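First up is the structure itself, then whatever we jot down about it.
Missing here: one protein chain of the complex. Every other protein chain is in place.
Moving on to chain A:
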Amino acid sequence: MKDTPLSNCERDFLLQAIEEKKRLDGRQTYDYRKIKITFGTDYGCCFVDLGKTRVMAQVSCELIAPKENRPNEGIMFFNIELSPMASPAFEQGRQSELSVKLNRQLERCLRNSKCIDTESLCVVSGEKVWQIRVDVHMLNHDGNLMDAASIAAITALCHFRRPDVGIQGDEVTVYSPEEREPIPLSIYHMPISVSFSFFQQGTYLLVDPCEREERVMDGLLMIAMNKHREICSIQSSGGIMLLKDQVMRCSKIASVKVSEITELVGKALENDKKVRKAGGRCGFAESLPQERITALKMDKTPVEMMDVTERANDIVQKAGVPPQTYPELSLNNSCMNHENVSLALYPPLMLCHTVSTVAP
C-alpha cells in the first residue's frame, strides 16, 4: 500500500512551525525524544523506544566456515527488517530503497568502524569461526529509524553473550550456558548514529525528526560517532546542498548527543546486569503477568494541555471568516453556522496550533 500523501495544508503548517522554531511535540530544535531501552529475557535482545518509534534488535550466533581471504576473523551480519507492521508503506519481501539505505548505513556504522573484535570470534583458524548475526526489526515507524536501529543494534551487541567453546585435538565442543558461563563480545567502542534533517534548502535544522517532519524535510544527514568524538560514518541523503559549515556544526551537535546516549545505554546495561544478578524478573517477562500492555504506552503528556479548550475557543471567537469555503459540507450542514463548520473541520489543526504556542 502506498503512503497516504501529506496534505498541502498540513505541510504548510509544519514548515511554518519549524520556521518559528516550534515542533509538534513541544521539543526544542536540538532535543531528542525520550529514549527508553529495555531488554528481553534472553541475552542479546533489546527494545529501543525513541518517542513512538519502536525497534527490536536480536543478536544470534552460529559456527560457520570463515571467508577464504580472512581465515581467522569472525563474520558480522546485519539485517534491518522493515515489516508492514511498522508502517503501511513498508512492503513485505521487497528490497525497497529505504531498506537498502538503512542496511548499508548500519553496516557502515558498525562493521566498517571495526567496533567489534572479529579476531576474537575465531575458533579454529580457516575452519570454524562465529558468525554474529544482528536482526533489527522495526515495530513502529514514527521517524528516525536509523538512530533507533543503531542504538538497538549496539546495545544488543553489548548485551549479547556467546556460548563458550573448548577445543580438544580436532574436536570442538560448544558448552551450554549451564555448563560454562557464556562470554560477552569484545567491543572496542560504541558508534551511535545521530540524524539531522534540513528544511527550506538547509536554512533550518532539526535533530531526531519524527515521521511528519521526515515527510516535509529536504534532506537528511546521518553522523555516527562514538564517545571519544571519533566519527565512524557520515552519510548525506535526499537532494540537498550542504555547506561545509553546516556539516561542522552538525558534527559538534552529534558529539554532545552521542555522549548523552552512550551514558544512557551504559546505565541501561548496568541496570539490567544488576537485576539479572539479583535473579529478578527482567525485560519483557516483567510486563507479562501484570496483564498490562507496555508497548506504546505514553508515560506522560509531553506538552501542557491545561487551557487548550479555552484557548481554542478564544481563537475561534477571534477568527474571522475562514478563507476557503467548502461547498459539499455547507450543503450537508446548511443549518450550521460558519464558525461551527470551521471548528469541525480543523480540530486537529487548531489543537496543534494552540499546543505549540503553549509549549515551553
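Note that contacts are C-beta pairs under 8 Å (C-beta built on N, C-alpha and C of every residue); 3 or more make two chains touch, one makes a residue touch a chain; residues count from 1.
Here is the rule we use: contacts and distances are computed from a predicted model.
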**Q.** Record-based protein name (UniProt) of the chain missing from this complex, from "Protein farnesyltransferase subunit beta", "Ubiquitin-like-conjugating enzyme ATG10", "Exosome complex component RRP41" or "Exocyst subunit Exo70 family protein"
**A.** "Exosome complex component RRP41"
Q. Which residue among A:108, A:159 or A:212 touches the omitted chain?
A. A:108
Q) Where the complex has a chain not shown, which of A:53, A:118, A:150 or A:255 is the residue touching it? A) A:255
**Q.** Hidden partner chain, residues of chain A it touches
**A.** 2, 95, 97, 100-101, 103-104, 108, 112-114, 221, 225-226, 228-244, 247-248, 251-252, 255
